[in-house]
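One protein chain omitted, others in place.
Moving on, here comes chain A:
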Amino acid sequence: MFSNCSRNLTSKFSNQLKRLQSSLVIAEHNNEALSPITQNALTAAKKIGGDITILVVGTKCGPAVEKLVKAEGVKRVLVAESDAFKGFTAESITPLILASQKQFNFTHILAGATAFSKAVLPRVAAKLDSSPVTDVIGIKAADTFVRSIYAGNAIQTLTASDPIKVLTVRGTSFEPSSLEGGSAASEPAPAGDYATDLNTFVSQELSKSDRPDLSSANVVVSGGRGLKSGENFKLLYDLADKLKAAVGASRAAVDAGYVPNDMQVGQTGKIVAPDLYIAVGISGAIQHLAGMKDSKTIIAINKDPEAPIFQVSDYGLVADLFKAVPELTGKI
């Protein structure tokens, strides 16, 4: 009886609170295109409630801004375009976010949990003397968040007491928000001298691939140590191409030098949750499962019937991958 009563109170209370919130979402883009994870971050901001402002920062913001002004449920888009932001360095972007915060007094500053935002947002939070919450998988109230700890083996719910909440949200835990139906105004972000000599961007070596992006692909084919070499990954590329899938890897495969690190799925790599995840020659260590166990359907191909991966897979095939994978590729 009491619990019912308090629930009603909370929901009234949180509705009032929701109207008082205002969020700043930091868009992610590469000066050419908007990253899809920005749409997941927008959904998280809507769960918090209140006004939503998006900040687009970079050396060329046009392509991202063009998309975001049409995003549903967005009040304004702040644009900061300058050579000062070359390489998206945390040292140049932090003062810009602080200036935006000073002008608009947001209650929440958030972004999708990526290498970019994980580098920038804790720096911002420290400047605001706020304890940030990374990789949020659920929002229960404007101050109460759910996140996974211990490589996803425990789920922690916490209430953050700092007045300004700084969050990164796990893309796979929030549906993408629509980029249609909105008509936000775009305006320049607070001006300032954001050039920094603390850090200078030198160069980038990006892995080129025609396959879908690993973090947002509907189907992922991943290989582990069982592939035995980098050349043998071709078996997976062929299968992936048939399924229009992205290709991932376990840490063991990365450490052995079979594939580059940006393909790593796991606790300290990328977290994916596709409709279909096919794990080939992967034993299923705790750290790998952390990155893929929210996939809708998991298929494991491994010759060891005792491999822990079979405890999480919906369909398991105990077979030699060197025979099974080409056969599967041939039959679809």
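To be clear about the criterion, contacts are C-beta pairs under 8 Å (C-beta built on N, C-alpha and C of every residue); 3 or more make two chains touch, one makes a residue touch a chain; residues count from 1.
Heads up, the rule we're going with is that contacts and distances are computed from a predicted model.
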UniProt protein name of the chain not shown, from "Trafficking protein particle complex subunit", "tRNA (adenine(58)-N(1))-methyltransferase catalytic subunit TRMT61A", "Electron transfer flavoprotein subunit beta" or "Interferon-induced protein 44": "Electron transfer flavoprotein subunit beta"
Interface residues of chain A (partner: the chain not displayed): 30, 87, 89-91, 94, 114-116, 118-127, 129-135, 144, 147-162, 196-207, 215, 219, 243, 251, 254-255, 260-262, 267-268, 270, 275-276, 286-287, 293, 297-299, 305, 310-319, 324, 327-328, 331-332
